[in-house]
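The complex is shown incomplete by one protein chain, all other protein chains being positioned as in the whole.
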Amino acid sequence: MSNVAIVGASGYTGRELMRLLRHHPQLRLASAMTARPGSQPEPPALPCDPTVEALDLDRLADVDGVFLCTPHGAAASIAADLLARGTRVVDLSADFRLRDPQAYARTYAAEHPAPALLGEAVYGLTEHARDAVAKARLCANPGCYPTSILLPLLPLLQNGLVADGQPIVADSKSGTSGAGKAPGERTHFGNVHENFCAYGVGTHRHAPEIWQQAGTERIVFTPHLLPTFRGILSTIYVPPATGVTADQVRDCLAERYAAEPFVSVYQKGLPELRCVQMTNECHVAVAPSGPYVVVVSVIDNLVKGASGQALQNMNVMLGLDETAGLS
Amino acid sequence: MSNVAIVGASGYTGRELMRLLRHHPQLRLASAMTARPGSQPEPPALPCDPTVEALDLDRLADVDGVFLCTPHGAAASIAADLLARGTRVVDLSADFRLRDPQAYARTYAAEHPAPALLGEAVYGLTEHARDAVAKARLCANPGCYPTSILLPLLPLLQNGLVADGQPIVADSKSGTSGAGKAPGERTHFGNVHENFCAYGVGTHRHAPEIWQQAGTERIVFTPHLLPTFRGILSTIYVPPATGVTADQVRDCLAERYAAEPFVSVYQKGLPELRCVQMTNECHVAVAPSGPYVVVVSVIDNLVKGASGQALQNMNVMLGLDETAGLS
Amino acid sequence: MSNVAIVGASGYTGRELMRLLRHHPQLRLASAMTARPGSQPEPPALPCDPTVEALDLDRLADVDGVFLCTPHGAAASIAADLLARGTRVVDLSADFRLRDPQAYARTYAAEHPAPALLGEAVYGLTEHARDAVAKARLCANPGCYPTSILLPLLPLLQNGLVADGQPIVADSKSGTSGAGKAPGERTHFGNVHENFCAYGVGTHRHAPEIWQQAGTERIVFTPHLLPTFRGILSTIYVPPATGVTADQVRDCLAERYAAEPFVSVYQKGLPELRCVQMTNECHVAVAPSGPYVVVVSVIDNLVKGASGQALQNMNVMLGLDETAGLS
Partner (left out) sequence: MSNVAIVGASGYTGRELMRLLRHHPQLRLASAMTARPGSQPEPPALPCDPTVEALDLDRLADVDGVFLCTPHGAAASIAADLLARGTRVVDLSADFRLRDPQAYARTYAAEHPAPALLGEAVYGLTEHARDAVAKARLCANPGCYPTSILLPLLPLLQNGLVADGQPIVADSKSGTSGAGKAPGERTHFGNVHENFCAYGVGTHRHAPEIWQQAGTERIVFTPHLLPTFRGILSTIYVPPATGVTADQVRDCLAERYAAEPFVSVYQKGLPELRCVQMTNECHVAVAPSGPYVVVVSVIDNLVKGASGQALQNMNVMLGLDETAGLS
């Protein structure tokens, strides 16, 4: 039994980790702390909610791994502190996802708080970084949108199935939990219910992350806000390389992920959000549409898009069964 | 005061027309009939719902115009009957949208029931067919998805702002009222609520309609089902012609629609479904995104995407103020 | 044509009034002002939203009537100012609903800001106060829950159909627009969607208002928060006086409201929220249930429960057709 802790436990991703860890056979949640400075615990909103402890990094001396569920900017300095004590860290914020501190500065409008750590941080899209994650002290957990787009897209790029130089459209739709637990205009019931919108067209912070991992900036990414709580569906329009068919695209993905416990490639039919909500799975389907091959992927943004993948990475970092607590 | 009637009044588009006509200053709803054969009226589901009369075309001898809100296939023969009596018809079904009876047969898996009328039917995207609609006896009311895509796209194609030969992605998301009032798996609450899906990828019946009106098949159209009742948002990825900027695209649309009462082009910000629900308006915004120009359009699928545009067309056909009953 | 203005136009009730006034044949909206002190207009959240002017009571010198859509506490002093200028006021806040300043102090935890005006304020449940409203300078627009409960209950109490001294349960369920446009924990999408709760059990501020108007404190009122935007449904459990049947209760209500344009009593079937949303109507049904007679009423909380009834009252105060702008 190993001990882990959560910093930033009162947000949606922290809560989701608490839920997942409750059934983990080999990990014990030693501490669930707020990310807010100060010595006060956060009381539960309802009696059925958990109390979250005050932030106190000294109390984490003995834990084997820490999940950082804090806002970006705050995570980096906490990570530096924890690594100095010898604790492994999975950071769910964006602080270590971009390798280039200048890209970080452009994207997040702030100097990177711990550039010295960028070199060793491993981008934890687990299915594509398993070995590196296993050796890492610091894992940058991928963003929710990038996870939903990179899982189906990377094998196609790596196997030359995408036409050179042509733009790839990634039209993504997310539930509102991605916008966080703090109330605001964007997540007010009256602004979400019976509504739908695009946002951040051409400017969303996840685009540079997608581009970095895909190795190309020709991915045109548009996020949208669904009137649901959980889930991301990405509709990806792939211009196939000459002669490449939708069947070949499907076969490529099916083969690449045949042995992966959390990625399913459909032979027919299309996945819906309900197929993956509350699971760590990514479901993918492929269909031809005129000159393009359309790839549809779904994940639960709070699980495979955040806390589930974080746990998957922690399992790998601590040498446990990768699926423990996630099946 | 002119008299109009509705055939197929118990579905969502028929109901919406009844709602709109209640406040129309120059049209009187003489009759609201079911589309179901037989001599029985349809009783209201709730005391607050309207009773719909039995189908009886003989009773429509004196009306000036009829709205057909029947399923496709059924509309064509009713239209033929009504036209023979000298009544103007706006058909909200798909029966007269495709000019080519072979395209109809391929798309709707049935012989066209009245091919002799295809030649005179006018495709009623009002802003682009006003003069022809004014002279028409038979108006084919556009599909909901095509309306949301063609309004922003046609001016760009007509003005040479789109790169030749490159695919255009139209990723559309619709509320469930588009799937009709009859219960089914697709619209069961448990399958829609907290869910989202793509459907008809590469095969949806509205694609040939879009291609016909745009004059090109390189539009890659994917519909999705939102957990809302009303509204369509289309995210359109336009490959600009060499040197064309997002600002030029926006200016083109703003200029084209400056005098149109029902189309608004935003100078900044993005439209959401709530901007247009319960209105006959189409709101459009333009933003650059890497190599593409992204155009976002929203309409209410039951109003501008169906009954509102049908009323707009009827106003034009009867020589009334085009906006009567719609502002 | 008379001129009216709104103070507090950026909240949900102010917005709703703007929507209703757009189609009013005899009233012109001269001004829509924010309730926030300061000299700044409120910019629209989206391009499709209206701009709301800065607060400036001096600019209201010529209007015939003002709707106050401000928070309670703020309304009373503005009302005093406006009345001094000779302007009629319909106050949608709670400031003038309780006749007793001590009851106000207990309920709203503050001294009443203008107790001198309490004597002349008329409680505007229009169907039960038409004559007094017509003569009033200051109308206290009823709360949403009280409207949904008092309309069906008052005739039963007045006609002796309720058993003496026995408690009456009023179990009410409201959409979230009743909680206002400002974001907060209570209205965060993640706390409302796929959720439901009771609140303010035994302590809600609308209970004293219901008791005052019903003339008895034996009404046990519990509000609940629905995952909808609009609507209130109240389930009222009436202990009938000896020998009184559900049919007699229904007949009493049907007779009392036979001539009322906005109240419908069902002979059979039960009303649902969708029967009255976007209308100024109250629909009522009656059914026996063991020892009790159950009365179910529905209204749109933003229309008959707020802005619609306010406009109905303003129509009466200005001597216009009571239904103008509301049908």
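Think of it as A, B and C in the order they're written, each chain with its own count starting at 1.
What we mean here is this: a residue touches a chain if its C-beta (ideal position, glycine included) is under 8 Å from a C-beta of that chain, and two chains touch if they have at least 3 such contacts.
As the structure is a prediction and not an experimental result, all values here were calculated from the model.
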item: Contact with the hidden chain (one of C:Asp81, C:Asp171 or C:Glu260); value: C:Asp171
item: Among B:Thr187, B:Gln248 or B:Thr279, residue touching the chain not depicted; value: B:Thr187
item: Residues belonging to chain A that touch the chain removed from view; value: 23, 46-48, 193-194, 264, 266-272, 274-276, 278, 283
item: Residue numbers in chain C that touch the chain omitted from display; value: 167, 169, 171, 173, 191, 194-199, 201-202, 217-222, 224, 226-231, 233, 235, 237, 239, 270-274, 277, 287-292, 294, 296
item: For chain B, residues in touch with the removed chain; value: 12, 45, 176-177, 181, 183-185, 187-190, 192-194, 227-229
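Here is the rule we go by: only the chains that are shown with their structure count from here on.
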item: Chain pair whose interface holds the most contacting C-beta pairs; value: A-B
item: Intercentroid distance (Cα basis), chain C paired with chain B, Å; value: 38
item: Cα-centroid distance, chain A relative to chain B, in whole angstrom; value: 39
item: Residues of chain B engaged with two or more neighbouring chains; value: 194, 270-272, 274
